[in-house]
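First, the structure itself, so that you have it in front of you.
Every protein chain of the complex appears in place save one, which is left out.
Coming up: subunit A.
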C-alpha cells in the first residue's frame, strides 16, 4: 500500500514539476529556440520511458509472483500490435482485455 505522506509529496511535486514543464517556454524562457539536438532527444522521452516501465510488468507479472504467464503475455502482444496497426488506443485496450479474460478463462 502506498504511504500517504509519500503520495501527497509526489502529487504536489509532480503537479509543480508538470506545471513548470508546461510553463517553461511560454512563461519564462520566451522564444529563444532550443538547440536541435535537445529537441531531438525530447521527442523520444515518452517512447523511451513507457516501454521500459511496462516490459518487466509483462515478463514478470506481479499477480503470478513473477512467473511468466501465457494469458498476460498474449494480452500484452495483442494490445501492442492492435495499437500499432489501428492507432486506436481504446480498441487496443478492448482487444487486450478481451484476450486477457479469454485466456484466463480458457487456461484457468
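Note that in this section a residue touches a chain if its C-beta (ideal position, glycine included) is under 8 Å from a C-beta of that chain, and two chains touch if they have at least 3 such contacts; residues count from 1.
The rule we apply is simple: contacts and distances are computed from a predicted model.
Per its UniProt entry, the chain excluded from the display bears the name "Predicted branched-chain amino acid permease (Azaleucine resistance)", taken from "Monosaccharide ABC transporter membrane protein (CUT2 family)", "ATP-binding cassette domain-containing protein", "Tagatose 1,6-diphosphate aldolase" or "Predicted branched-chain amino acid permease (Azaleucine resistance)".
Of the candidate positions A:13, A:70 or A:107, contact with the unshown chain belongs to A:13. Within the whole complex, the absent chain has one touching residue among A:50, A:70 or A:107, and that is A:50. Listed by residue number, the positions of subunit A touching the unshown chain are 1-2, 6-15, 17-19, 21-27, 29-31, 33-34, 37, 39-63, 72, 75-76, 79-90, 92-93, 96-97, 100-101, 104.
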